[in-house]
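What you see is the complex with one protein chain gone and the rest in place.
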Amino acid sequence: MALLSIQNLWVSFGGLVALHGVSMDVEEGRIFSIIGPNGAGKTTIFNCISGIYKPTKGKVIFRDREITGKKSHYSAGMGIARTFQNIELFGHLTTIDNLLLGRHIHMKSGVFSGAFFFGKSFPAAREECHHREVVERIIEFLEIEAYRNSLVSSLPYGIRKLVELGRALAMEPTLLLLDEPTAGMNQEEKRDMMFWIRDIRDDFKVTIIMVEHDMNLVMDVSDEIMALNFGVKLVQGTPEQVRNDPQVLEAYLGRD
Amino acid sequence: MLELKNVEIYYGKIMVVRGLSLKVEEGEIRAILGANGAGKSTTLKTIMGYIEDQPEKGSIWFEEERIDGMKTEKIVPRGIAYVPEGREVFPELTVRENLMMGAYTRKDRDVDTDLVKVFDYFSVIKDRLKQLAGTLSGGEQQMLAIARALMSRPKLMILDEPSLGLSPLLVSEIFEIIRSINRAGTTILLVEQNARKALSIADHAFIMESGRIVLEGSPEKLSENEDVQEFYLGVRQETSVKGYQRYKRKKRWR
Amino acid sequence: MTSRKNNSVIPHALQVDQKNDLFILFFRRREAILPIANLLTWVGKDSETYRCLTMDMKRDYYEDIQLCKTRTALVLTIALFCCLMIIPFLLGDYNIYIVNLIAIHAIVAIGLNILVGYTGQISLGHAGFFAIGAYTSVLLMVKGGVPFPVALLAAGFVSAGFGFLLGLPSLRLEGPYLAIATLGFGMAVTQIISHWDFAGGHMGLAAPKMSIGPFVADTGLEQYAIIMSVAAIMTIAAINLMKTRVGRALVAIRDSEIAAEAMGVNVLKYKTLAFAISAFYTGVGGALMAFALAHISAGSFNLILSITFLAMIIVGGLGSIMGSILGAALLTYLQIKLQVIQEAPIVGPILLDISKRFFTAEGLPNIQSIIIGGIMIGIVIFEPLGMRGIYLRFKRYWRMWPF
Amino acid sequence: MNFFMDLIVGGLAIGACYALIALAMVIIYKTSEVPNFAQGEMAMLATFVAYTMMANYGAGFWTSVIITMVFAFALGALLEICFLRPAEDPGVLGAIVITLGAEMILYGIAGWKWGANQNPFPVPFSEYSGVTISGVVITEINFWTLTVSLAVMLILFLFFRFTKLGTAMKAVQQNPFAAKAMGIPTRRILTFTWGLSSMTGAIAGMLIAPIATLDPNMMLDPMLKGFAGGVLGGLTSLPGAAAGAYLLGIIENLFGGYVSLEFKSVVAFGVIVLILCVKPSGLFVKHYKRKV
Partner (left out) sequence: MKKRLKLALVLVVLSATLIPAQFGWAADKVRGVTDTEILIGQWGPQTGPAAAWGAVARGTGVFFDLVNEEGGIAGRKIKYFMRDDAYQPSKTKAIAKEFVENLGVFGVASGVGTSTGMAARDYLMENKVPWVGPATGSKHWSDPLQKYLFAVYPRYTDEASLLTQYLVEKLGKKKIAFFYQNDDYGKEGLEGAQNYAKRAGLQLAAEIPVEVTDTDLKSHALKLKESGAEAVILWILPKHAPIILGQAKAIGFEPQWVASSTLSDSHLMYKITKGLWEGVIYANFLNIESPLAKKYLEAQKKFAPNEQYTGIFFLAGFVFVEPMVEGLKRAGKDLTPDTFVKAMETIRNWNDWLGYDCTFTPQDHQGMKSTFISKCGPEGQQIKISDWMTYKGE
């Protein structure tokens, strides 16, 4: 059974149908990309997986469990992490606090243990220290040490993208959804990102689904690609297959 | 037509643009290329009078008239139209109302002929006049934003990243339209990250990095530059990264 | 949460003084500034400036969540505690009463700040929780014979229960819609209590004396001991809480609900939790108020009170425990002192003269609301961080003092 | 049956006053997303000006109304310029605090200038005689209140729908950044908005004052009800907010007439909370959820 399986997914917003019965399977350990023109429904699929939208019809099955229509935090608890197209960071928190929020599902302290600790040996304090250590390693991995204690709203765009990625990694997810990870980056940064995506898959043993416009990156990095157009699945296959598909060329890439 | 002389811009306390000078000649398409945070958008916003008390130094001239320090609502009637980054339409106004707002500063009543003219460029819009702009797709919104800017009959049109977030096919279409607008007599100043596309239609381009113009010239000249090839055009794309040795070794976690 | 300071000492210094401070311009690079900054730092290596400059001097992850991060802070905290111990013996009973009021308001302000400042939810109905706390404790003691500490806790928990209920709709409401819902809640509570004969109706109830075991708080001084201890415990708890998992989740909800949920934060749970915690604090504050006043009546828990609480945290600083306390202190003090503004030297006669000339003499006390309204607006316009912002500015200024 | 109809008429009459306040608040909310808690005091102050014109300077009613409208416009514009413009992006909470502060200041000024005494507010039409339609009385003041509120609503609707300025105001609300790029003077538009809203509120004040008495506390309750009515209908829709306010007036009166007078004014808020749980942006507005 695939790690994530989407079956006949329909989504509509007040009469406007965004997804027309899309199905897809993602095997564990792969990098799976979704491409398609704007408004094709790529982000909508993400939103269905991570529980922001409730599909009108169809199923989302993750690790043999149905998560259709479950709230975001539920799927997060199941091990699905994501980044956002337009960066959704916690602007009034520092980088380290943002990353610590990624550890939220792995932490236990509640109101009372959190409010009353008076030394290192209290469980809340111990837990806090432990997770700070974990986060520290992610900071190292992404090379954002210099920004550890800065408010994220004051960071440059590229760094914020990284922090967001780091925050998703801190969740130690099984499945990572990347929504346009290189949007707004220059070629150099994009290339870095490419390496990182591969490293993340290998080092963290994560399955990655990403939505991306940069064809070069998509073709290079992905194991499998699905092309969408107006909510309809055009084709799914290896980069080569997709690159040469006439429908994809027509709808998306254009013929130069 | 438009000239920036040694402009310095601060954003809060941080200097974003350092001594920028550039010229846009009448009838041309000029493009500013550069990565995120290079100060391109800030420059445009400053030209449009968005940022109060800026530029800190230098001057901006439009048709022999100094326009820095002017309010936006004074600048627009002088013949500059601005298409902001990211499809900034009025989502809950109809397409028609959106277009009417484009003609806000005009005193004459001859708006309808312009509407017809706009439909020549953007046939999609014609059928959707009564639709709310927010219900348009991303590409249509971008077209509407450009159409709206045209409604003020600008002499100079400034576009901020018209290709942002659009599919390759749509990008081509929009750039085609920009070119035809230019041919009809409107001067164009374009800010782009998609260097390849921008260079394909521009008459002259600037490359901006951390608040300075580092290179300028004709597209041909720029395309030959090695740095531009590597960092802006991504020329080596045909060979895959898979075959490359990483030049940076990342630290491993675990 | 004063722990935010270490993020930005350097960038701030650069930003503020960049244009007019030659010194900074010369030494823009961090390494260059280091030795000089060291000299400037008045407590040497243990200061946070030093730590920020050297960045990697962290010895232990616990430091991040420690109550007193530096020795200076520790010393200051101990000094503060000593002050709190000595103060009552220096002040008269009247001033102790004012300090008590301030402490009670500070508890409420902290609670409200947890909801408004940290979680980003608006409430114009906290007078309702205040009333619930006050009535619960008094009714339990008078009608139920429950001892004071239990009644105090019960006041908090009952109030928290109502907070939980009010929190439920908050999942879907925002901005003015939430404001009107909470406002309605506050008004409903007052209205219901005032018609509830068991709770003394409109006339209100007389509160018994606070007592812990054999110790009965008769005088203001004894009340001070109880109120101040409760306030101190609750302040420390709030500081701790905001630094750990729950607090972070609350701030996450404020900054981006969608992202918070994607991180596995159960937004419904944490929003209602924020309401509950906030209501708990307010309820405890209300209970203490009942005993400080010795008599409660529904009419005093009105919309104006809710607005005053809100004003306290705005003036003090949103999202800051210290700000809550400062705001509560300032506004409580002002409200009491502004009543006699016409008796103040110099200012008083001038105002009276103005009143007689352009206004009415008997309307002069209305200047209270003009001044408080003006402070509220002024803070939002000029110092959105509130008094805490002023404090931070002052601190930075102090550091750089010789220059 | 008469009792029921009387309650409905009463509900509509007070609902019309609420509706005017709701409209005034919506005008501002639509353009700048500021829930204006100072609306009531602005109206109260304007009404005091009208009263002073009549009582102290012997001006005629209509002259006073005109002067008051000018004053109201100036007051609204002044508040915007002095209090809201200098605040950079205050957020909803900041905006609420600013308007609450303005409310306190205006309240203080009114108390300082006119004292706490109650004053009668004379109008050239009768508060208690009028026409009787099948046993149900509609007094002159009821009639005028309803007419004026409907007229104001219609004028505002036409203004926003068909004039360039009205469309520009909507544009400023939806996207101030783009509106500026169109050459729309966003700041002046905002100032104008406040003036317009203040005038609408002043009309409400002058219609409420004759049935009650004129004193600084006059508008406390109507303002909250108007706001609540606006929220009930939806703060982003003019007709929606007005309809919500009418509805609120009717609910209140029916509840007072048939269930309980004691909880008459609280029930409104209870109903609102319940309705908002189902329709979070009010009855007549589609709930907007942020996209990611």
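Per-chain residue numbering starts at 1, and chain names A, B, C and D are given in the order in which the chains are listed.
The criterion applied here is as follows: contacts are C-beta pairs under 8 Å (C-beta built on N, C-alpha and C of every residue); 3 or more make two chains touch, one makes a residue touch a chain.
Small disclaimer: the values here were computed from a predicted structure and weren't measured.
S.K.: Please identify which of the visible chains the hidden chain touches across the whole complex.
M.R.: Output: missing chain touches C, D.
S.K.: For the chain not shown, which residue from C:Leu268, C:Ala361 or C:Leu385 touches it across the whole complex?
M.R.: Only one listed residue reaches the unshown chain, and that is C:Ala361.
S.K.: Which is it among D:Gly10, D:Gly201 or D:Pro280 that touches the chain not included here?
M.R.: Going through D:Gly10, D:Gly201 or D:Pro280 one by one, D:Gly10 is the residue touching the chain not shown.
S.K.: Suppose we count only contacts with the excluded chain; which residues of chain D make the list?
M.R.: 3, 6-7, 9-11, 13-14, 108, 111, 115-120, 122, 127-130, 137, 139, 142, 208, 211-213, 215-218, 220-222, 249, 252-253, 256-257, 261-262, 264-265
S.K.: If the hidden chain were put back, which residues of chain C would touch it?
M.R.: So the residues of chain C touching the unseen chain are 92-95, 97-98, 101, 191, 194-195, 201-204, 206, 220, 289, 292-297, 299-300, 304-305, 334-340, 343-347, 356, 360-366, 368-369, 394, 397.
Everything below uses one rule, namely that only the chains that are shown with their structure count from here on.
S.K.: By the contact definition above, name the pair with the higher C-beta contact count: A-B or A-C.
M.R.: The comparison resolves to A-C.
S.K.: Most remote chain relative to chain C, going by C-alpha centroids?
M.R.: So the chain farthest away from chain C turns out to be B.
S.K.: So which chain ends up in the middle if you average the CA atoms?
M.R.: C
S.K.: Would you kindly tell me how far, in whole Å, the mean C-alpha position of chain B lies from that of chain A?
M.R.: About 30 Å separates the centre of chain A from that of chain B.
S.K.: Could you give the separation in Å between the centres of chain A and chain C, each centre being the mean of its C-alpha atoms?
M.R.: Each chain's C-alpha centroid was found; their separation is 38 Å.
S.K.: Taking each chain's centre as the mean position of its Cα atoms, how many Å separate chain A from chain D?
M.R.: 47
S.K.: Which residues of chain C are in contact with two or more other chains?
M.R.: 258
S.K.: Quick check: in the complex, which residue numbers of chain A touch chain B?
M.R.: Touch list, chain A to chain B: 16, 36-40, 137-138, 140-141, 143, 156-158, 183-192, 194-196, 199, 203-204, 213, 215-216, 219-221, 251-254.
S.K.: Quick check: in the complex, which residue numbers of chain D touch chain B?
M.R.: My answer: residues 164, 167-168, 170-171, 174-175, 177-186.
S.K.: Quick one: in the complex, what on chain B touches chain D?
M.R.: Those in contact with chain D are residues 48, 50, 71-73, 75-77, 81-84, 88-93, 97, 100-102, 104-105, 145, 148-149, 152.
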